[in-house]
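Got a structure for you, written out below as structure tokens; questions coming shortly.
All protein chains but one are shown at their positions in the complex.
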Amino acid sequence: MAELKINLDRCVGCGLCVSSCPAGALSMADKKARVDPDTCVLCGLCLGSCRFGAISIEKDHGGAADRDSYRDIWVFCEQRSGAVLDVGLELIAKARELAERRGCRVAALLLGRQVAHAAHSLIAAGADTVYLCEDAQLGHNLELPYAEVITRLIRSHRPEILLFGATAFGRSLAPRVAARVQTGLTADCTELDIDPDTGLLLQTRPAFGGNLMATIHTQIFRPQMATVRPGVLPAPTPDLTRTGEIVPVAPPEGLFDAVVLLEEVLTPPAASIADAEIIVAAGRGIDGHKNMALVEELAELLGGAVGCSRAVVDIGWAEYRHQIGQTGLAVSPKLLIACGISGSIQFLAGIGGAQKVVAINTDPEAPIFGVADYKIVGDCVEVLSALIARIKADRGL
Amino acid sequence: MRIAVCIKQVPSTNEVRMDPVTHTIVRDARQSVTNPFDSYAIELAVQLGQKLNAETWGISMGIPATERLLRDACARGLDKAMLLTDRAFAGADTLATAYTLSLGIGYMGGADLVLCGRMAVDGDTAQIGPELAEHLGIPHVTDVCEVIEATPTKLVVRRLIEGGTQRLTVRLPALLTVAKDINQPRMPSIAGVRYGLEAPFVALGAAELGADPAHIGLAGSPTQVVRTYVPERGGEAIALEGDAATLAERLLEIIEEVSGHGRA
Partner (left out) sequence: MPYTLIKPMTEEYQVYLRDESRTIGRAEAIAFVRNEAELAVVLAKAHADGTPVTLQGARTGLAAAAVPNGGLVINLMRMDRVTGLRRDAEGRFYIRLQPGVILSQLNKRIADKRFDTTGWDDSALAAYAAFKEAPEQFFTPDPTESSCSIGGMVACNASGARSYRYGPVREHVSALRLMLTDGQILTIDRGQVFARGRRLTLTTDQGRRLDIRLPDYTMPRTKNASGYYVKDDMDAIDLIIGSDGTLGVITQIEVALQPLPGAIWGAACFFERESQAIDFVIKVRQELDQVGALEFFDARCLKLLRTARAENPAFGGLPAIPEQRTCIYVELHCADEQEAARRLFGLGEMMTACGGDERDTWVCRTVFDRDKLIFFRHAAPECVNMIIDQRKKRDPVITKLGTDMAVPDRHLKEVMAMYHRDLEALGLEYAIWGHVGNNHVHVNVLPRTAEEHGRTKALYLEWAKTISQLGGSVSAEHGVGKLKAGFLRVMYGDDAISQMTALKRAFDPKGLLGVGNLFAPEGEGR
């Protein structure tokens, strides 16, 4: 059975790991760290806390795949009504970069009803091969026919890496595929890197509630699968001179009628905070639902949008469409005014594109100050009120 | 008919911070709670259980103390609870967890409907639902925000997608992951709390489930965390100080600089 090992020769008894353990499984005895195996959940959080490399997790692996027979990096390119989503192109560009270092090829999976016309854009973005599957059963984004085609392709071509956009469909389809081919999947990666020699994909994502970064790998099983949020990776400049092959794939085998789409209702795209130039964002530190009115008023005065942290949505002060972060929207405004936002990593994951950040928070240690250009240690309600009054006075309102 | 709800125990707060002196990670969790997203699944199970006259089960893989949360779910209206607990399950990633849960559901005789929260707040992966459905060999629908029709053989549901919703029919057995706000989870009543303490509860280990050791716990987990860290901070922020009026003045300058036009 797998267990946490403490190398007593290396352990200096500093106790740092004890405070890092979420399960309370680590303690000090005789000036050395000790683990209670019944309490330890093997989450791996303590590995990063030890500065002396004294902690390791020993793992006896189950079935090992024949790793060397897997090759190339694949990207699933989701489309809606025949139009490939940008995230697919972003992923192809990333795959291209990783493939150059690994010395392998990039393939795109393009599935749908009538989608052949989009294949060239995938090659222009960096794909060497496009696996094209066209069928009426693929007309809507339904998991079962898609999973059948993709698993069939994986089994016959053995990709080393398979990437999905973390859209609603991607997040639903990828785990279905991963479970079927019995491999690992890492959700919502913000960084992907590769070991050029082993082909090991280093998948970095916010973890433990989005307050820490974790680097994860899939050592034995293949393919290595990951999803990446739209907008996290830069969009490629298409190279229309690139050439590649388009490989037709047989349609889904079987009739998939357990889930049937009756109707799709798309609300016309409201102005999204993803496109706003100025965002006034609220965190739980605004201290009360009523103070959302201040945030809204300032955003309106500045012609900007209202954003918020996940905590604010969770307690019902704002709707999900305002949520910024790993599980919300990635934004790239010219100016972000963060009011009472502490700045969890999960929030920071969504504001990487912001050009200028002003943070107002009463806690001088708030992590948001670490990424801010300007910081105000103080009560945001007071500052917002004064700023609103000032703008109104200037405009004679 | 049987409905199973997957429940995860998570820390009550996800606050993790750097100790300014030792520069190490300190977690501030004080209490373990039911994953908030799962509470919507519990409520849906209670409602559908009443409507379809189904037996409802809460199921969790976790440490023995998770019994408390399962009994709380029974206080809120579930009929029975099952805890899968074994040292051999420790270190499971989503694949191994989904496998283990599928064994538990098999042990209860299978379920016509499996419900999960859309994700767990401590992991944010949203993978358990689809992976569990695959292990059970049943279809799944994620991010369900409304159950429009329910019969013992078929559901009509609405799911959230980017920019809108889809209305779907789903043949049972199936698995749904439910979005926040699909319903308003009820609080237990005093009578419910009494029931929760007495509700049928079963705890099972790897052997009782007949689990394949190669597919559970760390051994059955393809992914592994190899490093955790608090990211480096960028350059130092410029501190703005003074009273509210002074700060407002400075902020206005910054805003005008960004919006590229001078003062009106």
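Letters A and B mark the chains in the order given here, with residues in each chain numbered from 1 onward.
Going forward, contacts are C-beta pairs under 8 Å (C-beta built on N, C-alpha and C of every residue); 3 or more make two chains touch, one makes a residue touch a chain.
A quick note: this is a predicted structure, and the numbers were derived from the prediction, not measured.
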Residue, one of B:Thr34, B:Ser60, B:Ser102 or B:Gln166, that touches the chain absent here: B:Thr34
Residue numbers in chain B that touch the chain omitted from display: 12, 28, 30-31, 33-34, 36, 39, 72, 75, 184, 186-194, 197, 243-245, 248
Chain A, residues in touch with the chain not shown (by the definition above): 287-290, 315-316, 362, 364, 379, 382, 385-386, 389-390, 392-393
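Rule of thumb we're sticking to: only the chains that are shown with their structure count from here on.
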Residues on chain A engaged by chain B in the complex (per definition of touch): 1-2, 16, 19-23, 37-45, 47-49, 57, 59-63, 140-141, 143-144, 147, 167-169, 171-176, 178-180, 182-188, 202, 206-221, 257-267, 269, 277-278, 302-303, 314, 320, 326-327, 334-335, 337, 344-346, 348, 355-356, 358-359, 365, 367, 369-378, 382-383, 385-387, 389-391, 394-395
Of all residues in chain B, those that touch chain A in their complex: 11, 14-17, 19-20, 22, 24-27, 29, 36, 63, 87-88, 90-91, 93-95, 98, 119, 121-135, 138-143, 156, 159-171, 174, 180, 212-215, 217-231, 233-234, 237-241, 244-245, 247-252, 254-255, 258-259, 263-264
